[in-house]
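Everything on this sheet refers to the single structure shown next.
The complex is shown incomplete by one protein chain, all other protein chains being positioned as in the whole.
This part shows chain A:
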Amino acid sequence: MSLRPVKSAGPLARSGGLFTLVFMAPFLLYVTAFLILPTLMLLATAFLGKHGPTLHYVASLGQGQTVVAFRNSIELSALAALVGLVVGGLAAYFVLRPGMPRGLRSLVTTFGAVAANFAGVPLAFAFIATLGSLGMITVWFKDIGVNLYGMGFTLYSMPGLVLVYAYFQVPLMIIVITPALEALRREWREAAENLGASTWDYWRHVGLPILLPSLLSAYILLFGNAFSAYATPYALTSGIVALVPVEISNVLSGNVMVSQQTGAALALGMIVVMVVVMGIYALIARRVGRWVKR
């Protein structure tokens, strides 16, 4: 039996691979320089003390204040992501419904793009000026006999933070879920209707299951967005509500204590949380998206 030589890839395939490499190389370098290497440095810093390797800083993640910060950050992010998911998802759905004014969609998309990026100190100031204890709306309500702060509301609390986060979470959700909503084909809805399905049947069996992978991805994005927010909660609460990004700032540039190692351990903790969340997402996504062409 004679063996045929294996054909090598043609010149076109080789040049295609070269082009891919040329265009991907800067990106890969960028990721290596500003994501992988810093992560490795964090890892090293978190486990290195003055006298060599130590578990001291990582072990300090179990201390009371740190645990509270992580719990607050996770709860706040989960809740803010949920609010963004529901409100933004419904807003995008209603904007995209047939018969809505033609200009509404572009108006909402443009506003969404701006609002999703309007965070940090300006956003905190805007809310303090409107819903702070002496904010415009708070005073208006007081004038008509409704004392928001007297009723227990405060902007400088977890509910207050959720409200502020919603300002950039909802528009972000609108932006990321719009393509998925647009991809819902009219034929699916009509076929369901034709087969006797009610609106509820359609959404339960067809619409939502098809959207579920996109909704999960959007939730993870919103969670990460909220989890890493720093300037907004810092400017708003000045540390009243313990959150991990604010704690990191405190230990890196605080007046009381400066400890790079503690900061690195906290950042490592954040990475672990995100990895766990994404792991859960991957498991669920594989299950709910088993019909997706891969």
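Definition applied: a contact is a pair of C-beta atoms (placed from the backbone, for glycine too) under 8 Å apart; a residue touches a chain by one contact, two chains touch by 3 or more; residues count from 1.
As a working rule, contacts and distances are computed from a predicted model.
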{"item": "Listed names \"SDR family oxidoreductase\", \"Tryptophan synthase alpha chain\", \"Putative spermidine/putrescine transport system ATP-binding protein\" or \"Cysteine desulfurase/sulfurtransferase TusA family protein\", matching UniProt entry of the absent chain", "value": "\"Putative spermidine/putrescine transport system ATP-binding protein\""}
{"item": "Sole contact to the chain not displayed, among A:209, A:239 or A:279", "value": "A:209"}
{"item": "Residue ranges of chain A at the interface with the undisplayed chain", "value": "185, 187-188, 190-198, 201, 205-206, 209-210, 291-293"}
